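The structure appears below as C-alpha cells.
Shown here: the complex without one of its protein chains, the others still in place.
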Amino acid sequence: MVTSLTRRGQLNTEVGRLERMLEIRAVEESIQTLYNDGHVRGSTHLANGQEAVSVGIASVLRPTDVVTCTYRGHAAALALGVTPEGVLGEICGRVIGCSGGIGGSMHLMDASVGLMPTFAIVGAGLPVAAGVALAAKLKNNDSVALTIFGDGSTNIGAFHETLNMASIFKLPVIFVIENNLYGEYTRINLSTPISDLADRADSYAMRKEIVDGQDVDAIINAIQSAVDFARAGNGPSLIEAKTYRYSGHSRSDPATYRTPGELDEWKKRDPLDIAANKLILKGELSEVDLEKMKSDIADRVAEAIKTVLASDGPELSTLMQHVSAKG
Amino acid sequence: MVTSLTRRGQLNTEVGRLERMLEIRAVEESIQTLYNDGHVRGSTHLANGQEAVSVGIASVLRPTDVVTCTYRGHAAALALGVTPEGVLGEICGRVIGCSGGIGGSMHLMDASVGLMPTFAIVGAGLPVAAGVALAAKLKNNDSVALTIFGDGSTNIGAFHETLNMASIFKLPVIFVIENNLYGEYTRINLSTPISDLADRADSYAMRKEIVDGQDVDAIINAIQSAVDFARAGNGPSLIEAKTYRYSGHSRSDPATYRTPGELDEWKKRDPLDIAANKLILKGELSEVDLEKMKSDIADRVAEAIKTVLASDGPELSTLMQHVSAKG
Amino acid sequence: MTVMRTRQAVIQALSDEMESDPTVFLMGEDIGSGGPFKATEGLIEKFGDTRVIDTPISEMAFLGAGVGAAAMGMRPVVEMMFIEFIGVALDQLTTQGAFFRYLSRGAYQVPLTIRAAAGAGMGFGCQHSQILDQWFRGNAGISLVIPSSPQSMYGLLRSAIRSNDPVVILEHKGLYGERGDVITGEAGIIPIGQARTVTEGSDVTIVAIGSTVLTAKAALESQSEWSAEIIDLQTLIPWDKSAVMKSVAKTGRLVVIEESSYSGGWGAEICSEVVTKLWGQLKTPPHRITSPDAPIPYAQELEKRYLPSSDYVVSQINELLKTGKSPAAWWEGAK
Partner (left out) sequence: MTVMRTRQAVIQALSDEMESDPTVFLMGEDIGSGGPFKATEGLIEKFGDTRVIDTPISEMAFLGAGVGAAAMGMRPVVEMMFIEFIGVALDQLTTQGAFFRYLSRGAYQVPLTIRAAAGAGMGFGCQHSQILDQWFRGNAGISLVIPSSPQSMYGLLRSAIRSNDPVVILEHKGLYGERGDVITGEAGIIPIGQARTVTEGSDVTIVAIGSTVLTAKAALESQSEWSAEIIDLQTLIPWDKSAVMKSVAKTGRLVVIEESSYSGGWGAEICSEVVTKLWGQLKTPPHRITSPDAPIPYAQELEKRYLPSSDYVVSQINELLKTGKSPAAWWEGAK
C-alpha cells in the first residue's frame, strides 16, 4: 500500500507537484456528491483555488517537521501525504479515515508526515505550532513548525500573542497566511483595516514576505527561505500567500457576497493551470500527458471513493478509546 | 462634602493639576504605613512616577466620558476625582471606600466621574472600553471612552483584537499605553521585540502618538488631539506615554531587576518637579507656595487616613448585595 | 399562534425585541448574512447595519464590547456562533461582565445576552458539538437557558434580552429545524428561572433540558408501562428548584437526562439537591442518564451512541422501576 511518507516523496518533481494539485482538486470536487448521497455530515471547507499553497509547503518541509492547519485542511493533508482514502474516509466517518472516522473533515491528522489534528477553532493552531518549535529548540534539533491559517484569523488574539512570543523566543516556526480575501462571508476590507497582512509582522520585528499564492514555485521559494532562516536559528517568519477560494466558506455557503467578476478573474490564474502551463511551455508535458494525468487521477479518486464506501464506520468501542492515558 | 465631580473641576488650572499630582504621590506614599499597621490586604500597585499621565487624561476628559483602567489605578481614580478617603478607604476595605470596601485596591470605581471598576486581568479593560465607545456611537452622542494599560499588556490578545475592531468600527476610544518599561518583573525588551509600542497602531491603520509621560502638558496635548479626533467621528487613537514607576510592580516587589542607575535617571525627570518648575519659572508659584501646598496636602491626606481608620468595614449583609438584579 | 421552525423563532424574538426596544442590537461574526444556521436571516435588511453588526473574528473584543455597551445602557445580543468559541474569550463574561454589578455596587449593570449554537448529533466533531454549561456555573451573576422548542426559544430569548444581568442562551443545533406552534408577543414570553411541566405523570419525574426534553418525550411515548412527569428546566442556571421538588415529592422518583458527559454533568446538582431536601421521600435512588465521559466523535453511529437515546432511557427507567436500584450506564463494564 502507498504510505503517506512515500506520497510525500512524490512532491520532489514539478510533475509530481502538479499531479498532487490535480488530485487535491479532484478529491475536493468529489465531496459534494458524497454529501448528496448522505455520506458526509457536519460541515466541510474546500480549498479549491488554494492548492498551490499546501503543495508548496509540503514540498519544502521534511516529514519530521510539523504542521498545524485549520478546518480547511483537505489540501494540506493530501499535500503532506495523506491518501485520498485517508481524507475522504475521514470525511465520510469511516475507520480507514486518517483519524479513524473520529474527527471528521475538520480534524484530519497523520503523525507520520507531521500533520497534527487540524484545528477547528480559529487561531488555535498558532500557539501549538509555537510549542512544537519550542520543543525543537529545547531538544536542539533543526525541525521547524509551520502553521497555516486564513486572513480572517489574523484578527484573533492568539495570532498576536503567538507572533510576539515566537519572535522574542526566536522560535523556528513559519506562519503562513492563506489570504483568500474572505473570512466566512465577510470580505477582508470589512474586518481588517489593512490589506497586506504580512505587514503585521512589523509589530513583532519579524521577517515577512508576501507571495503569489497561485504559483507553487513562488510558494516553494518563500517557504524555503523561511525554513532555512528558521533552521539556522534565526527565528520565525510571517508569509502571506495571496490566494482565493473558488467555493463558498463551507458547504452551505453559496458565496453570494462576492464582488461580481472576482471569481472569474481569479480563475484566470488557477494554480493548476499555472503549474501545467509552465511544464508545457518548457516542453516537459504535453496537453495529452496532462489529459492522461487528469483522467488517471479521476480514476484513482473514483477508486478511493469505492474503497471508502466499502469500508466500515469505526467500531462503537472506539468511542471510549484514547480518551486519556488510561483508555 | 467634596464630591468627585467638584474635585474633577479642580484640574482646570495648572496649579490644580500640580496639586492633584502631589496629592496622588502623597496618598500612595501613605499606603506602606497603612499596610505595616495591618489595614491593607492582598496586593497594591503604585503609580508613583506616572502621575502626569492620569492627571493629564482626567484634565481633558469630561466626567461623562468613561475610563477603564487596570489594577494600577490609584492615580487614575484620584485624578478623575475620587477622594483620598475613597481610594484609601477602598484599599483598607472600609465602607467609605469608593467601591464600598468590596473591591479593594485593584477594583476602584466611581460612576459619577466615569471610572468603571478597574480591571485586575491584563487587557480586560480594552474590549469593555470599545463597547462603551460603541454605545456612544450607537446613541449618537459625542462621549468617548479611554482605556489605560501598561506596556506588558500590549502582548495580550485582547489588545490586538480590540484595536483592530475599534479601527474597523471607527470607535471613539483612546488607547493609552503607560509604557513604564516593565511588566511585573520583566523588562520590556525581554517580552516585546519593538520599543516604540505606538507603532503597533500601524497593524490597524490607527492614528498614533508617542508622548513624554512625565510632562502633564504634553499628555494633555496628546489626549486632547485624540479626544477631538474621536469626538469628530474619526475613530480611535493609540497613545504611548513613556514613563516609569518608582516602586516595584506590587507591594512585595523590591524591584531588584532594574538596570542600575535607571531609577535615578528617571527621578531627574519627576513629573511633579517638571510641573512645579514650569510654574515657578513662569512666576506663578514660589518655592514657598510649593512647600505650603505640599504640607497642606500632607495634612489633608493625614486627615483622610484618620477618617478612613475611624470608618467601619462594610456590613456583612453587603456580601450578598448587588450579586444580580434580584439582590 | 404561528407554526415556525426554531431558527425562525430566534429571528422572530430578536426582531420583536429590537422593534420594541431601540437599545437592543446584535453583534457577531457574519450575523448580517444569517450565520451558518440562518438564525439571524433578514434582520440586517430590516434593522440596518448599526443594529446588526458584523464583527471581525475577535471574540474577546466583541464579547467585551458587549459588556461595555451593556454597562452603558444598551442591550447587546452577542452571538458566539458555536459555544466552544467563547473558550477564547471567557474572561470577559465570567470574570468581567458577571462581576460588574457587584464591584460597582449596582452603579453599572450588564444586560447582555449571549447566543450560541450548542449540542451534538449533527456531525460537527468534538470542537463544535458540546454544551459546555459548566463554564458558566458557580457565577451568581450569570443565567443560562437552553430552549427545547420554537416556543421556548422565542420566549426565553425575549426574556434573556430583557434581563438586567448577562444571560447565555444555548441554541441546540439539532433543534433549529424543528417546527412548532409559537405564541408570539408578550404572551409568548417565558420567564428566566422557570421550568415547564411537559407531561403530568406519577411514576417518575424526568428532568431534562434542550434536546433531552425531546428524548424524554420520545421515551415516554414509546412505552406504556409507566407514566412520567417530564420537567423541561428551560433555565439551567438558576434551575427551578420548586418545580422539581414539587414533582418529585409527588412521583417519588427522579431521573435526569443530560446530553453531556456523566462526570461534571449538571444533573448531579439536581440529584444532590432533591435528595437532600426531600430526604426520605424518594422511593428509588435519583438516577442520571447521560453521555459517556468521552469527547464527541464524528462518525454517525458513534455520535448516535454518544447521545442518550430514547430507547436507552426507556431501558434505564424500566430497570430503575423494576429493581429499585440505579442501573449501570451502558459504558460501565463495557470498557
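As written, the chains take the letters A, B and C, and residue 1 is the first residue of each chain.
In this section, a residue touches a chain if its C-beta (ideal position, glycine included) is under 8 Å from a C-beta of that chain, and two chains touch if they have at least 3 such contacts.
On a predicted model such as this, the values are computed, not experimentally measured, just so you know.
Put simply, the missing chain touches A, B, C once the whole complex is considered.
Only one of C:4, C:26, C:72 or C:88 touches the absent chain when the whole complex is considered: C:88. When the full complex is taken into account, the listed residue touching the unshown chain is A:129, out of A:129, A:146, A:176 or A:194.
Among the residues A:11, A:146 or A:165, only A:165 touches the chain that is left out of the figure.
From the set C:32, C:56 or C:141, the residue in touch with the chain omitted from the display is C:141, counting the whole complex.
Listed for chain B, the residues touching the missing chain in the whole complex are 40-43, 90, 93-94, 99, 101-107, 119-124, 152-153, 155-158, 183-186, 190-192, 250, 252, 257, 313-314, 316-320, 323, 327.
Residues of chain C that touch the chain left out of view are 60, 84, 87-91, 94-95, 98-99, 102-103, 126-127, 132, 134-135, 137-141, 237-238, 260-261, 263-265, 267-269, 271-273, 275-277, 279, 284-288, 293-295, 325-326. Not every partner is drawn; the one left out touches chain A at residues 66, 68, 99-100, 102-103, 107, 109, 111, 116-117, 119, 121, 123-124, 126-136, 138-139, 145, 157-158, 161-162, 164-165, 168-169, 321-325.
Methods note: only the chains that are shown with their structure count from here on.
Set against the C-alpha centre of chain C, every other chain centre is closer than that of B. The distance from the centre of chain A to the centre of chain B, each centre being the mean of the chain's C-alpha atoms, comes to 46 Å.
Distance between chain centres (mean CA atoms), chain B to chain C: 41 Å.
Chain A has residues 155-158, 190-192 in contact with two or more other chains.
Residues of chain C found to touch two or more other chains are 55-56, 58-60, 88.
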